[in-house]
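A protein chain is absent from this complex, but the other protein chains hold their places.
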Amino acid sequence: MKRSKRVIPGFGLSMGVTLSILGLVVVIPLASLVVFTAQMSFADIIKTITRDRILASFRVSFLTAFIASLINLVMGVILAWVLVRYKFPFKRILDGMIELPFALPTAVAGITLTSLTADTGLFGKFFGIFGVKIAYTRIGITVALVFIGIPFVVRAVQPVLEKLDASYEEAAGVLGASRSKIFFKVILPEIMPAALTGFGLAFGRCIGEYGSVVFIAGNKPFETEITPLIIMSELQEYDYPSATAIALVMLIASFVILFATNLIQARSAKILKGDS
Amino acid sequence: MKIKKALTFALATVLGISALTACSNTVSENSDNGGSTPASGGNTPAKITLTNVSYDPTRELYEAYNKAFQAHWKEKTGGEIEISQSHGGSGKQALEVANGLEADVVTLALEYDVKAVQDAGLIEDGWVSEFEKDSSPYTSTIVFLVRKGNPKNIKDWDDVVKEGVGVITPNPKTSGGARWNYLAAWAYADKKFGGDEAQIKKFIEALFKNVLVLDSGARGATNSFVQNKQGDVLLAWENEAYLSIQDYPDDYEIITPSISILAQPSVAIVDKVVDKRGTREAATEYLNYLYSDEAQRIAGQNFYRPSNPDILDEFKDTFDLNVNLVTINDFGGWDKAQETHFTDGGVFDQIYEG
Amino acid sequence: MDKTQDQSKNAKIVKWLLISISTLFIAVMLLLPLVTVIIEAFRQGFEVYLKAIADEYTVKATLLTLEATLFAVVINTVFGLFAAWTVTKFKFHGKKLLTTLIDIPVTVSPIIAGLIFVLTFGRQSFIYPLLEKADVKIVFAVPGIVLATIFVTFPFISRELIPVLEAQGTDEEEAAALMGASLPRIFTKVTFPHIKWAFLYGVVLCTARAMGEFGAVSVLSGHIRGKTNTLPLHVEILFNEFKYVPAFAVSSILVILAVIVLIIRSVVEYHGKKDG
Partner (left out) sequence: MYVELKNINKSFGDHKASDDVSFGIEKGKLIGLLGPSGSGKTTILRMIAGLEQQDSGDIIIDGKVVNNIPAAKREIGFVFQNYALFRYMTVFENIAFGLKVQKKDKQFIRERVGELIELIGLSGLEKRYPSQLSGGQRQRVAFARALAPNPQLLLLDEPFAAIDAKVRQELRSWLKDMIEKLGVTSIFVTHDQDEAIEVADEIIITNNGRIEQVGTPLEVYQNPQTAFTAGFFGQTAVLENYTDFHTFEKPNGAEKAFVRPEFISVTKKNEPQKFKSSAVEGTVERVAFRGNNMELSIRANGALLTAKRGLDAAEIHVGEKVDVFIYRLFVTVGEKAVLLENQSAREGSVFI
């Protein structure tokens, strides 16, 4: 990196404010988690996080979060496409509702979704006809997580799609490509980095989601018990070391996910900007 | 140049931090209006506030009791008293107190949870004998709540473990009430199989095979059973079961099993907090008054079994007094019960992991 | 674009198919829970509803929620502006790490978010004695709630600002700086007009999320009625008291707040696009 003199003023001030708030709100608290866990021996940590029940909860959390984010990836791209490319009645309303999961308290969402998808609820009854149970199963968890993750992919893809120059599609069209080919070969590569970023954020958020899931999950060990709930129950057993060790695993997972999305963005930036 | 930059930087950092702490200071003052300030002087203060950290099913009980106590306090001292309630899973509540939630008194589901607060250094040893009846002013037990007409014909624990019966109970790992459920079932099996541990475990295993939803708290379990109509039988606190009957008299019935457990919720003064806030007198009176006839009746009206036998007798039409109740001492006390059954890798984990 | 009858017919089918899928998805996943909340809230008539929302504890919880939201928005605004300025206007080592740290709160489980503050400021923390001496309560008191709210909404404003500032480059600021403009002047006259709408959008999102946070606040609150109960927690309490109608009535306050915020969001976005 070149060391050029900074022309724009305020580096010290803005960096100082940024770092102090960041430190106080994010870094110190996160570090305290690490410090606390570090009081355990490494072997104990490993032993704690590899208990069958905890491994099972990782499986449940990661699997449902992954499926939910995958559904959101596909639906997010479709929604973004529809909202950017088509004109139809009530579009503004549809667009405006996307952030609802951010705004609606997760507990309210959980309670409501549970009452809708339980055997007695509107959807529970309907799917019950086909013998599909939603509430208190992994499907239920997935439904709650889909709800939580909706805004991420849509809001990541939408601006990219809006800015996408029409000439790319026209160029492909003139060259004889069909609509589906244009979409998959030309448009999709353009929006994929954004979509994957959204996917990563949704995935990270879903793994850790608690409020909406506890109501709908059923919480049965090995079946529908999610990791955040395990952390909660470890806390209630005054087992701080276990809780923090498991939390640390989740935290590392968050870091890895963010790191991966950053990598994707860096790779696409490299292709787009050509700074090799 | 470098030094100047560093100075700006340091200044900014200090500014940022002081801004933040300034915020939190104002906030904490806000939150405390009428909190810790009074009660330090010797004269009767204008208003005292107490925080009672309790567990889930006592909401209605303390709502009624607090009113009665306020009247009593006024009569006795002429002063006003305000009581802030906090409810939640018993274990979680204990943990929060241990972590700094400022509670003057705790009224939790089990002795074990109060002990956790004690272990944090907040409650002095010997609290169990500080109040009458091992500091449990009221007791309860575990009963079955079934749907009206008892379609699955559930009479006792044996019927609960039958195949095809859907059971709702909270998770013993996270819910105090659920531990009572578990131990009650264990007590029954213990008697049935004459202490044959392998068979007892099998029995408990069969019970949890039938569990459809394992909510994290007693109230969540009741919601699953009552609101979302899951399962055939809810293993519930006696008072919870009666509350549901009160709300939906046409939908549910209570079945009392032949053997259950005497659940003794514990109350205690949080010494560190009351000393700091100067509320010991009020807190002691608050818990003492729980043993008064008035309070005992309030407990009975809220479907808790009064610990005063005379008052309990007044409610003999409500409670099935013939049930054979074991106590936690039959399990060697809470520490042992916790160690054997509920710690990680304990019997409960073995049931699921095995 | 395709003018053959067949193709344009196909395109139309695809268009309406995608619109239907999107609308159905939003209706089922977002609208229905919303409507359920409202219907349940009014199940026992308007009077019961009014009584529920005029309840002393509900009012106090609403005020606390608004207070926490206000703090979160103010602090995140300060942070967001400074962080975005730092990240986009200067070159320095460790920029990637900084942006990753800023993003971390999005993917950290709310439970862990609560836990880390308990670890940092709770009894077992080494700074607890200091706090006790100064009689500053953080965990299980309002400051803890505020901190948790700040944490979960931490990147919301900076995330909106950074891409806009990045796209805008540093030319204008450099030009202004060369003419001797001071930092406040450069910021208010040159930079801010560019990011006005993105900034407002971030504030709106931050507000929405701050009002609805459940998990993290739940861990840090202590649930003392009338003191440390936010609206989402109050909903849970009512639900746990089997007061379903009041629970949904209080939820409806949150829903209405969310809808108001989302309407503001739409308006902001609309203006932003018109200007941009």
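The letters A, B and C name the chains in turn, as written, and every chain counts its residues from 1.
In this text, a contact is a pair of C-beta atoms (placed from the backbone, for glycine too) under 8 Å apart; a residue touches a chain by one contact, two chains touch by 3 or more.
The structure displayed is predicted, hence computed values, not measured ones.
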Key: Option from A:Phe88, A:Phe127 or A:Tyr168 whose C-beta touches the chain left out   = A:Tyr168
Ask   = Where the complex has a chain not shown, which of A:Leu70, A:Val186 or A:Ala260 is the residue touching it?
value = A:Val186
Task = Spell out, residue by residue, where the missing chain touches chain A.
result = 165, 167-168, 170-178, 181, 185-186, 189-190, 268, 271-274, 276
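Rule of thumb we're sticking to: only the chains that are shown with their structure count from here on.
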Ask   = So which chains are sitting against chain A and chain C at once?
value = B
Chain whose mean Cα position lies farthest from chain A = B
Query = Which two chains does the highest number of contacting C-beta pairs join?
reply = A-C
Request  = Between chain A and chain C, tell me the centre distance in angstrom, where each centre is the average of that chain's C-alpha atoms.
outcome  = 15
Query = Where the CA atoms of chain B average out and where those of chain C average out, how many Å apart are those spots?
reply = 34
Ask   = Multi-chain contacts in chain A: which residues touch at least two other chains?
value = 11, 13-15, 17, 21, 115, 232, 235
Request  = Hunt down the residues of chain C that sit against at least two other chains at once, touch-wise.
outcome  = 75, 78, 124, 147, 239
Inquiry  = Give the list of chain A residues in touch with chain B in this complex.
reply    = 11-17, 19-21, 24, 51-53, 114-115, 118-121, 135-136, 214-215, 218-222, 225, 229, 232-233, 235-239, 242
Query = What part of chain B is in contact with chain A in the complex they form?
reply = 4-13, 15-17, 20, 89, 91-92, 94-95, 98, 116, 119, 171, 173-174, 211-216, 220, 224, 227-230, 342-345, 349, 352-353
Ask   = For the complex, which residues does chain A have touching chain C?
value = 1-2, 4, 6-11, 13-15, 17-18, 21-22, 25-30, 32-33, 36, 75, 78-79, 81-83, 86, 88, 90, 92, 94-109, 111-113, 115-116, 122-123, 146-147, 150, 159, 170, 173, 179, 201, 203-205, 207-211, 227-228, 231-232, 235, 240, 243-244, 247, 250-251, 254-255, 257-259, 262
